[in-house]
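Yeah, one chain of the complex is gone here, protein chain that is, but the others are all in their spots.
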Amino acid sequence: MKTPIQFILNGEEVAAFVESGSNLLDTLRESVGDLSVKGGCWQGTCGTCTVLIDGVPRVSCVTLAETCAGKSIETTAGLRRGPDLHPLQTAFMERFAAQCGYCTPGMLMAAKALLDRNPNPTRADVIDAICGNICRCTGYEPIIEAVLDAAHGDARRQA
Amino acid sequence: MLEFRKDIFADERDDNLIEVGQPTARQDILGHVTGTSPYYDDHRFGNLLHLKILRSPHAHARIRSIDDSAAARAPGVKRIIRAADVPVNLNTLLSLIQFGKDDEPSLASDVVRYKGEPILGIVATSERAALEAMALVRISYDQLPAVLDVEEALKAGAPSVNATYPKNTFEYYGKYDHQKLRYGDVEAAFKQADIVLEDRYQMSPIEHAPTETNGSIAVPDTNGRFIVYTSTQALFFSLDTSAKINAMQSNQLHFIGGTVGGGFGGKVDTLTEPLSILAARLTGAPVRYRFGRHEEMQFGSPRGAERIYVKDGIMKDGRIIARQVRCYFDSGAYTRLSSYAVVKCTAHIPGPYTIPNVHADVYCVFTNRTPATAMRGFGVTAVDFAMECHVDKGAVAVGMDPLEFRMLNIYRDGDMKAHRRQAKNTALIECAQVTAEKANWPLRDEFRRMSSREGGSPERGGVVDRTRAPALASAPKLAPTDTGAARTRAPSVAPSPVVPQRIAYERPTAAEPARAAPPQQPAPRPIPTPSAAPPASTPAVSTHGAARFSSVFGTRRR
Partner (left out) sequence: MSITVKTYARLAEAVNALSSERAAHFLGGGTLIMRAVNEADPSVQTIVRSTDPVLLHIGVSSGRIELGAGVTMAAILAERELSFLHPVARAVGGPAVREAATVGGNLFAHSPYGDFAAALLALDATVALAGGFGQREQPLEEFLGRRDRGNAVVASVAFKRPLPDSFRFSKVTRVHPKGISVLSISAQVPSASGRVTGARIAYGAMAPTPVRAKAAERALEGRALDAAGIAPALAVAADGTSPADDAIASAWWRREILPVHLRRLLLGAAA
């Protein structure tokens, strides 16, 4: 049975008919066409599918899509403004914070949730922010450095 | 921070390093941070069908009956795929290079040999529909005794796991049940040794657990061709394997891979493509076969467990004079790549040490466990773990600093290795010295003065028994050597001075003036002609063009 759903995705209104009981990950990828969100475990435990819902990080694979009606959802596809990358994206590139890249969209959203709320995070804050996101490639250090770079930018380079 | 120790071996090379040491961005990192790098599942098709596989719940059982009639009628189900549907339902991955016999079905028909073995495929309009249909399948099994331990599997009377290899070991060159390395006389050396240390090491299977699970989407293209989007690490390998299993020509398949969401060796076994292609052929629609996370953990092949026995004979002055290794690779129920891992392991023993007496037996064993595969350092990582732990114990036993103990025994230029090749271009002593410096690890003067280029010789290490020809009792007759691959033959007397290799990169750009020519170098040492005596262990030569795949066939690169 299909059920209608409407929400805001990266600033744009979207609408779809989804199979009742669909999770948000499938809705975004299959019904709305946002392939920047990735699925890793479909159990809510790896964080790969992390998106922001009203500014708050959520694991989309165990989020019932229908609970998102009217909400504002952000994914990696919406991070850049036209040609301009988000500071997190630039920092990830400069710090080699991605290898296979599969955890990267989820990591970016988890990091954005942190920086939107706390523009001055400590290293411990960053670690907590990404502690729900599994990376099998980088060993996490480059990611932590990238998030700190994005937050503190020039201050860090001068240090 | 990368530091170049250009002072070391400075006379041996020109340092025109252009790329090495410079940070270079991955060509796909922009795609990664914008979420646009295309993984196999980032392609959409309007009529995509979903393939889910029903798997054995038992480690070893005979399938008595399968009733899939209710499943076939279930809502959303388009096709049930049975063993009889698979055109070539017996394969081994390395048959592509004629190594090993076909032993693994894509879908089990009469016997299941490990928990998770595929039995039936269900193709439906959604994953949910496929899973719900799967719950309607009725299979009855007669459970069989299972063997889950490598040494138990080799005992007389153990349940036979693999019908192709009924004695539970892979067969090398048609007759050997393991790989051997023989050098010198370990038994004599153990009698002479001051200390004999023996221990057993064990690792469990290790799951790669990539964030992206294994999967593929097969799409009917035109004129009998299929496009396959896949997570494989081994595009051509997977294409050829899929072609064989589907009895198709390779040119009927167009494989598109590229971005692998984490491989580490766990995406080479071509576990999804053959059946997703078959499903696409049988339904005429695009079909995705995607592992769930539980499938990835249980059924996705792990790094195979290994059990390793190491016995060292050590002199009071710190020389390791004998090393005996017995290693069992748990290949699980089928060969896949473990046959090759065993060859690599044997080639690696005894590690980077000059030990004059070495004896190794390495087995590829079948058990009723998930078939194993490659993972970083395939074939070598675990045996290194075992040998290095053992070396640490040796250092303690002898009362030597573990780093100095290693430096004493490690290869130097001119030393003879157990594989009868002379070590050259060694640098481990210098690595140890720099490591000690960085870690503020004290080294005695004698060790700080050591050099990889000094003191090496075939006699170093002490006890070298030259009276025994290190030949296999039943070595096969040597066939004419492969054309064009002249082989070095280790000289049996003191070697001529080792001439360092010179490497020069001279690529001036248009803007750049040409660099000064490198200093004059002595002519390279001529390659010795092969001697009359055959090398110790040589298999029958394959006529396949891939015979230069050296480690498998025993030929060596120059």
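First chain written, first letter: the chains are A and B, and each begins at residue 1.
Operating definition for what follows: contacts are C-beta pairs under 8 Å (C-beta built on N, C-alpha and C of every residue); 3 or more make two chains touch, one makes a residue touch a chain.
All values reported here derive from a predicted model rather than from experimental measurement.
S.K.: One chain isn't displayed here. Which of the visible ones does it touch?
M.R.: A, B
S.K.: Among B:Gly292, B:Gly394, B:Gly414 or B:Gly456, single out the residue that touches the unshown chain.
M.R.: Reading the full complex, the residue touching the unseen chain is B:Gly292.
S.K.: Using the touch definition up top, pick the residue from A:Gln6, A:Gln43 or A:Thr122 that touches the left-out chain.
M.R.: In the complete complex, the chain left out is touched by residue A:Gln43.
S.K.: Just name the one of B:Arg82, B:Lys101 or B:Arg128 that touches the chain not displayed here.
M.R.: B:Arg128
S.K.: At which residues does subunit B meet the chain that is not included here?
M.R.: 75, 127-128, 131-132, 135, 292, 294
S.K.: Contact with the hidden chain only, please: which subunit A residues?
M.R.: Touch set of subunit A with respect to the missing chain: 1, 3, 19-21, 23, 42-45, 47, 50, 56-59, 61-64, 66-67, 110, 113-114, 128-133.
Rule of thumb we're sticking to: only the chains that are shown with their structure count from here on.
S.K.: I'd like the Å distance between the centres of subunit A and subunit B, where a centre is the mean of that chain's Cα atoms.
M.R.: It comes to 36 Å between the two C-alpha centres.
S.K.: Using the touch definition from the top, list the residues of subunit A that touch subunit B in their complex.
M.R.: Within the complex, subunit A touches subunit B at residues 19, 30, 33, 35-38, 40-43, 46, 48, 75-77, 79-80, 85, 88-89, 92-93, 96, 98-105, 108, 134-137.
S.K.: Subunit A touches which residues of subunit B in the complex?
M.R.: Residues 23, 25-26, 28-37, 39, 42, 44, 126, 208-213, 259-264, 292-293 of subunit B touch subunit A in their complex.
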